[in-house]
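As you look at this complex, bear in mind that one protein chain is not there, while each of the others sits in place.
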Amino acid sequence: MQTILAIKTRGAGLYEFTNDVIQFVRESGVEQGLLTLFVQHTSCSLCIQENADPDVRRDLEEFFRRLVPSSDAPSMRWITHTAEGPDDMPSHIKAALTSVSLSIPVTAGRPALGQWQGIYLFEHRTSPHCRELVLHLIGA
Amino acid sequence: MQTILAIKTRGAGLYEFTNDVIQFVRESGVEQGLLTLFVQHTSCSLCIQENADPDVRRDLEEFFRRLVPSSDAPSMRWITHTAEGPDDMPSHIKAALTSVSLSIPVTAGRPALGQWQGIYLFEHRTSPHCRELVLHLIGA
Partner (left out) sequence: MQTILAIKTRGAGLYEFTNDVIQFVRESGVEQGLLTLFVQHTSCSLCIQENADPDVRRDLEEFFRRLVPSSDAPSMRWITHTAEGPDDMPSHIKAALTSVSLSIPVTAGRPALGQWQGIYLFEHRTSPHCRELVLHLIGA
């Protein structure tokens, strides 16, 4: 079973879509199986992180901004791929450091997430985008 | 087929559990298939690494300690999520930089690991924890 999930982003940051995933699994009727999420882009990525305290999300975003600054920052002058803007090449790098696909077992009709785990799209570009994910589910 | 594997940790570091995974696959009777490991936490993660020389494990741990120091280190003063201790937010960051899920093909009744590959739980917290992983296996 497959579907495309579209997520609208409004600048860099983590966008939670756990509930969309739970709903897809519930509507499939699958009780036990394997769910795969795959993002069809190279400047955003996927992340499973704590969804209790929003500070966690903000600190994560800040860490990646510091590790991979904009390509107009003095420390990033070596970057050559700048034609699409100073946030483009850092976005590709942040995507390579995180995940393009996630595999989550399905148990009792739900993704087997831990108590504090939320599923996030990690947008790395600064302008608004519409991102597409393929959701694949196998099971019975 | 699914099971929960519990791993007790005694502080930050890499804990190998390759043999538990091999045993789960063997007992399942599956000859060819796909094994998925999923960790139900946001402050530990998964890693496949060399299990020949223990120095590799120690150097890996040291690299991550240097890349993401404790939040009471001068270079990490920007961190806001500190309520759960100075090792908590760095743990979430290290988890985002590594893997929450791993997919390993099963061939001839065994995970198709390379000669030097071991499967590790990467504990990022400093205090002891009991970590739970979901193991999912599909095949025949």
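As written, the chains take the letters A and B, and residue 1 is the first residue of each chain.
The criterion applied here is as follows: a residue touches a chain if its C-beta (ideal position, glycine included) is under 8 Å from a C-beta of that chain, and two chains touch if they have at least 3 such contacts.
Bear in mind the structure is a predicted one, so any value in this text is a computation, not a measurement.
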Contacts from subunit B to the absent chain lie at residues 32, 34, 47-50, 53, 55-56, 58-60, 62-63, 66-67, 97-99, 102-105, 107, 112-117, 138
Residue list for subunit A contacting the dropped chain reads 2, 34, 36, 38-43, 67-68, 78-81, 83, 89, 92-93, 95-97, 99-103, 132, 134, 136, 138
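In this text, only the chains that are shown with their structure count from here on.
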Averaging C-alpha coordinates per chain, one finds the centres of subunit A and subunit B separated by a number of Å equal to 20
